[in-house]
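For this depiction, one protein chain was excluded, whereas all remaining protein chains were kept in their positions.
Moving on, here comes chain A:
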Amino acid sequence: MRSKRIRPYALTGGRTKPRYDLLVETLVSVPHYDPSLSDSLMPESQLLYERARTRVSIAELSVVMTIPLGVVRVLVSDLAAQGAIYIHPTAAAYQHDRNVLERILDGLKRLPV
């Protein structure tokens, strides 16, 4: 069993945020990095939180962390619900940002299907 740390949302009385559509190409980032929050997270979430200090796609996260997509989606949703992670609108908003698009594509290609 994992240690049962109290996570921030437990104190704020549960989540009321709407659902996020976490597509493989959806970009996420940490809006205000908080080292003490990072310390309080479970290992996988912590890794993800650290990695998302620079903008990254769901596909890339799954690849670099070598954990299944479904797990990334759960962890990201959890962090987003606490406001620890920001979910960027959609990749369509980045259609002029070649760099971002190439990185997303690269992540998609490396994703185990």
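Throughout what follows, a residue touches a chain if its C-beta (ideal position, glycine included) is under 8 Å from a C-beta of that chain, and two chains touch if they have at least 3 such contacts; residues count from 1.
As a convention for this text, contacts and distances are computed from a predicted model.
The UniProt record for the undisplayed chain lists the protein name "2-polyprenyl-6-methoxyphenol hydroxylase", from the options "ABC transporter permease subunit", "Bacterial Pleckstrin homology domain-containing protein", "2-polyprenyl-6-methoxyphenol hydroxylase" or "Ferredoxin--NADP reductase". Seen from chain A, the chain kept out of the figure touches residues 2, 10, 14-16, 18-19, 21-22, 42, 44, 67-71, 73-74, 77-78, 81.
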